[in-house]
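Let's turn to chain A:
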Amino acid sequence: MKLPALPAFIPRDFPQPLARLVAKLPTWPASRSFVIAANLAAWPSLRELDWSQVFGRRFRVHVRDAGLKLYFSLHADGFRAEREGPCDVTFTATTADFARLALRLEDPDTLFFNRRLLIEGDTNLGLTVKNMLDAVELETAAAGMPAGFGRIVLNLRRMATQN
Partner candidate 1 sequence: MSAPPLLELICPAGSLPALKAAVDNGADGVYLGLKDNTNARNFAGLNFDDKSLTEGIRYAQTKRRKVLMALNTYPQPATLPRWHKAVDTAASLGVDAIILADPGLMAYARKTHPQLRLHLSVQGSATSYEAVNFYRERFGIQRAVLPRVLSLAQVENVIANTDAEIELFGFGGLCVMVEGRCLLSSYACGDSPNTFGACSPGHAVRWEQTPKGMETRLNGVLIDRYADNEKAGYPTLCKGRFEVQGETYYALEEPTSLNSMEMLPEMARLGVAAIKIEGRQRSPAYVAQVTQVWRAAIDAVKKDRTAFKPQPAWLAALAKVSEGSMNTLGAYYRPWK
Partner candidate 2 sequence: MKLSLGPLLYYWSREDTLAFYEQAATWPLDIVYLGETVCSRRHLLRLPDWLELAEKFSAAGKEVVLSSQTLIESESDLKALRKLIANGREDGKRFKVEANEWGAVRLLAEAGREFVAGPTLNTYNPDTLDMLAEMGATRWVPPVEMPRTMIKEMLAALPSASNGAARLETELFGYGRLPLAFSARCFTARHYNLQKDDCQFRCLDHPDGLVLASREGEDFLAINGIQTQSARVMSLAHRFDELDTAGIDVLRLSPQSRQMERIVAIYRALADGDIAPKEAPAQLDRLMPAAPCDGYWLGEAGMAYHPAP
């Protein structure tokens, strides 16, 4: 039985000099870009669920190999970028592992056991988000994405499960 691997163009090893450079950049522009993309691609399907218990909480996503830290929060109208600072919960993993999680190719607990995913801060908040994301059906989510984008996501997943 083949285990899902990622399509080749998703970087497995982020170039270290580039990562060091990224780590020195201000986090705001990256957080802004992330939030714009998330509101466009993910929010239309995510908003079907009741996220009120996580509204206003500060999240940090630390993409370890890219040296990238994203700060944001969630509100009734979608994601908002946040300034760098203390957060309620921090998720840490590599680019490739975040991609695997987003595409439903990998189980978060498996990554946790293998020390590839770390949840620091308010564990309950972290688990809430993890479990609620699991409750969103990828097909439904893809259908809610802007034209073409949803198909790309599903194709990526298909490529990964078939290779």
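What to note about this one:
In this section, a residue touches a chain if its C-beta (ideal position, glycine included) is under 8 Å from a C-beta of that chain, and two chains touch if they have at least 3 such contacts; residues count from 1.
Selection rule, in plain terms: all candidates are chains of the complex that A comes from, given by their letters.
In this text, all values refer to a predicted model and were calculated from it rather than measured experimentally.
Although all of 1 or 2 belong to the complex, chain A touches just one of them, candidate 1. Contacts from chain A toward candidate 1 in the complex involve residues 1, 3, 53, 92, 104-110, 112-115, 118-120, 123-132, 134-138.
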